[in-house]
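Up next, chain A:
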Amino acid sequence: MGKDDKTRGRARAVREPAAQPARLVVRKTYKLYVKGAFPRSESGRSYPVTSPDGRHLANAALASRKDARDAVVAARAAFAGWVGRTAYNRGQILYRVAEMLEGRRAQFVDEVAAATGGDRRSAETAVDAAVDRWVHYAGWSDKIAQVAGAANPVSGPYFNLSTPEPSGVVAVLAPQDDPLLGFVSVVAPVIATGNTAVVVASEERPLPAITLAEVLATSDLPGGVVNILTGRTAELAPTLAAHADVNGLDLTGAGGLAAELEQSAAATLKRVMRPRPAPDWAAKPPIERMTRFLETKTVWHPIGV
Partner candidate 1 sequence: MPSTTPAPDIAASNTSLRAYLHGLPGVDEVGARERAAQLATRSVKTTAKAQAIDLAIRMVDLTTLEGADTPGKVRSLAVKAAHPDPADRSVPPVAAVCVYPDLVAVAVEALADTGVAVASVATAFPSGRSPLAAKLSDTRRAVADGASEIDMVIDRGAFLAGDYRAVFDQIVAVKDACAGAHLKVILETGELVTYDNVRRASWLAMHAGADFIKTSTGKVSPAATPPVTLVMLEAVRDFHALTGRRVGVKPAGGIRTTKDAIRYLVLVNEVAGAAWLDPALFRLGASSLLNDLLMQRAKLSTGVYAGPDYYTLD
Partner candidate 2 sequence: MADEIFEYAPAPESRAVVSLRSSYDLFIDGEFTPASGEERITTLNPADEEPLAEVAVASEADIDRAVRAARRAFEEVWGPMPGAERGKYLFRISRIIQERARELAVLETLDNGKPIKETRDVDIPLAAAHFFYHAGWADKLEHAGLGPAPRPLGVAAQVIPWNFPLLMLAWKIAPALATGNTVVLKPAETTPLTALLFAEICQEAGLPPGVVNIVTGAASTGRALVAHPGTDKVAFTGSTAVGREIARTVAGTDRRLTLELGGKGANIVYDDAAIDQAVEGVVTGIFFNQGHVCCAGSRLLVQESVAEEFLPRLRARIERLRVGDPLDKNTDVGAINSAAQLARIRDLAATGEQEGATAWSPACDLPERGYWFAPTVFTGVSQAHRVAREEIFGPVLSVLTFRTPEEAVLKANNTPYGLSAGVWTEKGSRMLWTANRLRAGVVWSNTFNKFDPASPFGGYKESGYGREGGRHGLEAYLDG
């Protein structure tokens, strides 16, 4: 109750006129996205999210280590089903995400503009690029094996074929600056190849990611394939980096924690994607975003009557 009062007070200070509005707007509660559902943090905590100019936007759930653990359980449970889908089917689902995102373009433009404090024009560009990025990875799902795999001419009467397979559960620290296009650019390549993901959204700009979860939840994407946590990267990332049931770690949004997290991940030899300096999210992404979280499996079989 106390928090609500505080929130209302702060919002009023910024934008509500003194007179009663004709109709009171119904606001959305931003929650986590775990196992296809939208729970609050088990901790019962939240934190205020503001725009760069200090305007209160909403309260986001402040996920705990236990929420991170639950998200890993959900991602692991979803892995067998997701990797078991045909690549074509995964592509269809990713394309469906693009369709649903396009349908809510205006909403995302508003949210991205509010989160980044940028102008509408650049928010529109970012949302369009995010839609197209899903389309891009929808096309990768049934092609990555053709690009990253090979029939190997070994010396001997053996059939020898290498194919890429997903590593498993990948923990992703989404970029801090770019709340939608950056988020999509790190999550889509992970799941396009059959991994499942636990994603820590941008700490200061988490809202577009949670709204994107509403898109994911209505795109035939099985629950648990993408799980989204909001909260303190410094609180959640160490748990995920050390978690023995996590196979990969994308440190894109780790900031100054990156080296320490990579050391922690070394204990279980996770596949780690290091942060790159100033990534250009608008550019065509490198295939390393996929191959980093792929294993190559080589099958030998004799050839003879």
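As a convention for this text, a residue touches a chain if its C-beta (ideal position, glycine included) is under 8 Å from a C-beta of that chain, and two chains touch if they have at least 3 such contacts; residues count from 1.
Behind the choice of candidates: all candidates are chains of the complex that A comes from, given by their letters.
Small disclaimer: the values here were computed from a predicted structure and weren't measured.
*Asks:* What candidate from 1 or 2 touches chain A in the complex under consideration?
*Replies:* Selected candidate, touching chain A: 2.
*Asks:* Give the list of chain A residues in touch with candidate 2 in this complex.
*Replies:* Answer in residue numbers: 87-88, 91-92, 95, 132, 135-136, 138-143, 146-147, 159, 284, 287, 301-305.
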